[in-house]
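Here the structure is laid out as structure tokens; the discussion comes afterwards.
One protein chain is absent from this view; the other protein chains keep their places.
On to chain A.
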């Protein structure tokens, strides 16, 4: 009787926690969408930000966010997957590996503002890349790499050991087994992890304040020469991203509709990240279903 009661009590408590969590999330997202959704319009998404007048948009910021994300993933995906393969398949269980693993863990739990400071000292000051997309993307690489290594390592480790054995027993080399058996089997997990981390990168602001900067030159979206200073593709120009824009508008903007712009931009940001999460789930499930034929 008593244990029955305890059982029911704990189920009740756990359910309460779950409901509370879901409630906080829904409340937060709902509030931002409620405040900002009315401000989202095609004009808001496709016009330049204004410095003094009301009615500015977020076109450049939106572009910058996606572009920095793209450049960051260009760096992190190959490096991270290579690191994950090393950690899961080649690293011997010794002190050095343990040390590397702690390094990765510390790196992934560093406050992003610290990563931003580091980025400023190294990329902006030391390499003289100034406030630029490249500096920002490299800072975000530092911030994102340990996550991807971890995701990739976990996904590879969750592939059953007999897949490795059967690959080798069929006369494949270790590398070929990794390439043709383990990586495809781990692919849904890696893909989901990549997209989720992309959401994290997309929303990151602190690491970009001192690396990608708070301003964007007047971009000419008809000039796709990556060397031109006003080209959207130029990686050596400064670039204010969406989340940095939210912070800047809230902190020290003199435009009269700062609140609306901030809420609108926040709503766009949340929608994008939601989209990342949902697509991560859907894609992961789709690939999984294709692989298992169920």
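Everything below uses one rule, namely that a contact is a pair of C-beta atoms (placed from the backbone, for glycine too) under 8 Å apart; a residue touches a chain by one contact, two chains touch by 3 or more; residues count from 1.
One rule holds for everything that comes next: contacts and distances are computed from a predicted model.
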item	value
Identity of the absent chain, which is to be given by its UniProt protein name, from "AtuA-like ferredoxin-fold domain-containing protein", "Cytochrome c oxidase subunit 2", "Isoquinoline 1-oxidoreductase subunit beta" or "Phosphate transport system ATP-binding protein"	"Phosphate transport system ATP-binding protein"
Touching residue (missing chain; options A:14, A:28 or A:165)	A:165
Listed residues A:41, A:158 or A:173, member touching the removed chain	A:173
Among A:184, A:229 or A:256, residue touching the chain not depicted	A:184
Residues of chain A (touch criterion as defined above) contacting the omitted chain	92-93, 160, 162-173, 176, 180-181, 184-185, 290-294
